[in-house]
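Before anything else, here's the structure in question.
Apart from one protein chain that is not included, each protein chain of the complex appears where it belongs.
Naming follows writing order (A and B), and every chain is counted from residue 1.
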Amino acid sequence: MKNWLRTTVSASALAVLMAGAPALAQEEMLDPAAKQGGSIVITYKDDVATLDPAIGYDWQNWSMIKSIFDGLMDYKPGTTELRPGLAESYEISEEGQTFTFKLRSGVKFHNGREMTADDVKYSLDRVTNPKTQSPGAGFFGSIKGFDEITAGSTETLSGVTVVDPMTVKIELSRPDATFLHVMALNFASVVPQEAVAEAGADFGKKPVGTGAFKLGEWTIGQRLVFARNEDYWRKGLPYLDQITFEVGQEPIVALLRLQKGEVDVPGDGIPPAKFQEVMADPEQKARVVEGGQLHTGYITMNVEMAPFDKKEVRQAVNMAINKDRVVQIINNRAIPANQPLPPSMPGYDNAYEGYAYDPEKAKAMLAEAGLADGFETELFVMNTDPNPRIAQAIQQDLSAVGIKASIQSLAQANVIAAGGEKDQAPMIWSGGMAWIADFPDPSNFYGPILGCAGAVEGGWNWSWYCNEDLDKMATEADSVTDPAKADERSKMWSEIYGKIMEDAPWVPVFNEQRFTMKSPRMGGADALYVDPVSIPVNYDYVFVTDVQ
Amino acid sequence: MAAYLVRRLLQTALILLGVSVITFALLYLLPADPVRQIAGRSATPETVENIRRQLGLDQPFIVQYWRYLSGLLQGDLGRSYLQRSEVSTLIAARLPASLLLMVGAIGCELLLGLTMGIVAAVRRGSVADQTMMIASFVGVSAPQFVVGLLLLYFFSVRLGWFPIGGYGTWKHMVLPSVALGILGAGWYSRMMRSSMIDVLRQDYVRTARAKGLARGTILFRHALPNAVLPIIAMIGIDIGLFMSGIVVIESVFGWPGIGQLAWQAIQRIDIPIIMGVTLVSACAIVIGNLLADLVTPFIDPRIRLR
Partner (left out) sequence: MTAPTSPDIAVANVAPPVRAGVWRRLLGRPLALIGLFFIAITLAGALFAPWLTPFDPNDQMFDGLTIEGAPMPPGGQFLLGTDLLGRDLLTRILYGARTSLIIGIAANGTALIIGTLVGVVAGFFRGWIGAILMRFTDLMMAFPALLLAICLAAVFQPSLWIVAMVIALVNWVQTARVIFTETSSLAEREFIAAERTLGAGTGRILFRHILPHLVPTIIVWGTLGISTTVLLEATLSYLGVGVQPPTPSWGNIIFENQTYFQAAPWLVFFPGMAILALALGFNLVGDALRDILDPTQRGRD
């Protein structure tokens, strides 16, 4: 049996033996300019719900959890490139269904105990156990024994076995090219059983992990303080001694405090009303880092509801929306989109031109479909700014081609509920609930939101688009587990999304851009401030320049 | 008195029971599924059903309510679906901020309302009286969120006297307190004016005046205590207004109280939190009313508790 040996870590371990520190520094990606010490203040409007890695699924606690916990896999800071985390190395069997992870030795939890393979197994059992009620359980569906644990007939995943204290083997029930990404999700973080048992249901308020920071104090509704983990296994990290998250801070207040030097990074970004002012001031603009985001905002059209059951009608709607105007309404903080995948995602088709804005042609197509006089429909939208505004811009574009859409502006939960019913929501603007990728892989934009699996009652495929052929292609693409064939796989995905756009169940409207602002004393590469997996910043790697 | 108290407490309990039934029923009817919110977008149908079963949300309404009620009777408000904490912990963490805001608002109501009312009563018919009465009308007619936003704009953004929202120092408290209290100040100034005018007509005030006591002494020693009592009772009744007001004011000023907690919970149908906040608010309202009724006889001996 031939194994692919992924050797980044073992190779550099070898290098350590020969050359010493520099190679280590390279592996940890240390910044020679970085200084150790200091503390920063980050603000958020909303309170942090939980720091339990099995539960937390907000963009806000996602990066916090990343800094408190580690998984077997990880990403190179500022990139979407995988690297081993708590695993020192791993092997993938030839058919791509067995993963054997060799753990790092000497990794300690914040409570001082050393991490072992049992903890890995426990953590995976825990996250998939229905009692945990993890919103991420579904990601582990390809692990053998997942169905049994979901059904409640067992408490442990049969596919995860502890080979020895430093080795864990995970068997899959089907090939899954995204499995290493799944192991890099927060949901796959390794947690110590005794700490979970002790805290009970409150583990989310008393997290214990292996991460670069540990939780210091937490005053609900006011602040969280993270303290540097002195024993962190990535030597030399983190740079900061302390991070204070102040919650309940309006974005506008946060920005003013940043200008006064009281805040280092406003977590909610630059408020719309201040955006122009900031960007017009060269001194402030210099401290804004712009980057892409794995996000697409789209309109779904329910293919089960007339007249959206006609492909021509859906294509006509695609031509009717003036995306530039929509982008203008949100102060040009996005770029118009023409396909489901965002530009920074592998599989994004640069050559694809999409449906150009052409209301005349849209009208003609509607006429051809027998709807010369247009029709009436409903557009569902979440009721927080700017979504009702965007919906009204869409509504105006639709009315220009004769489609009278009335707006249903509802609480998030109600929109999600309506989308999950076959005959409730003809159109939904996704803003506020939009798809931000869980991991940088094209498959993540398919399954639950465009595949047949999501087109079920209560599902997230709000267009109810289900194309069996594409489902087959998707399965095929995800079976390509050989990393050497990654490009081939991306092409397969491009083809899938191309075919989806022919059927046009969505109008992709825009991809949001990120604008992170920082205080003058913040150091580190720009990429850390628009890190695709850690929003707003990669806490482990940023530093302050004013420490001695 | 004791019998009266027992009866009122019994009534209070019944009212709270009613509030819990109605709120629970409304949330049950909500056309949204809390389990979807918990399970997340990658959940399989089995996961969803599992969670639904664990939370007992697959049970008929009666069973669900009974479970909630029996928990409630043991002082258990349940656990938040999304924040995964005890509702009582979450409310306890945020209640002080809301109470602080209410204290500030009451202070503002009394300060503004009483001052305006007294001046208007003493200078009855003058320009000052007219102006203050118009001002009091403006106070009761102004939407709280507009007052809040305008206060923020003028005093924080333009003048920079106060922080733009947030929580912590007394400076943070001023604007939200005023925004929340201005409504009551409007009412109180008018009540104070008429009750002061009544008192000033009373014989004992006339006697005092005839004895040649100084104006200030008459006003503050004799008239004020009698005129102010009905207003104190009003505060108890106004708890309901505060409970509505904090939802808006906390959202305008980013104040970390239970109003914001409730508002966020409604957005994401976190039923245990909505129930918890509603019940706590209802409790406050009912107790406020009860206290107001209890102090009334001390204020006006003609009224007897029945």
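Here is the rule we use: a contact is a pair of C-beta atoms (placed from the backbone, for glycine too) under 8 Å apart; a residue touches a chain by one contact, two chains touch by 3 or more.
A quick note: this is a predicted structure, and the numbers were derived from the prediction, not measured.
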Omitted chain: which shown chains does it touch?
A, B
Residue of A:S153, A:N350 or A:S406 touching the missing chain in the full complex
A:S406
Touching the absent chain in the whole complex: find that residue among A:A151, A:A273, A:A306 or A:A356.
A:A273
Hidden partner chain, touching residue among A:Q36, A:N111 or A:Q396:
A:Q396
Of the listed residues A:N331, A:S344, A:S479 or A:Q513, which contacts the missing chain in the full complex?
A:N331
Against the chain that's been left off, what residues of chain B make contact? List them.
11, 14-16, 18-19, 22-23, 26-27, 29-32, 133-134, 137-138, 140-146, 149-150, 153, 157, 187, 190-191, 193-195, 234, 240, 243-245, 247-248, 251, 262-263, 266, 269, 274, 277-278, 281-282, 285-286, 289
In the full complex, which bits of chain A touch the chain not displayed? Write them out.
252, 271-274, 276-277, 325, 328-332, 383-386, 388-389, 391-393, 395-396, 406-411, 414
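Just so we're on the same page, only the chains that are shown with their structure count from here on.
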With chain centres taken as the means of their Cα atoms, state the distance from chain A to chain B in Å.
40
Counting only contacts in the complex, chain A reaches chain B at residues 45-47, 49-50, 52, 55, 57, 130-131, 133-139, 141, 147, 150-152, 201-202, 204-205, 219-222, 247-250, 252-253, 256, 384, 411-414, 416-418, 420, 438, 447-449, 456, 458, 460
Interfacial residue positions of chain B with respect to chain A in the complex
30-34, 36-48, 50-51, 54, 79, 82-85, 89-90, 93-94, 97, 163-167, 254-256, 260, 264, 266-269
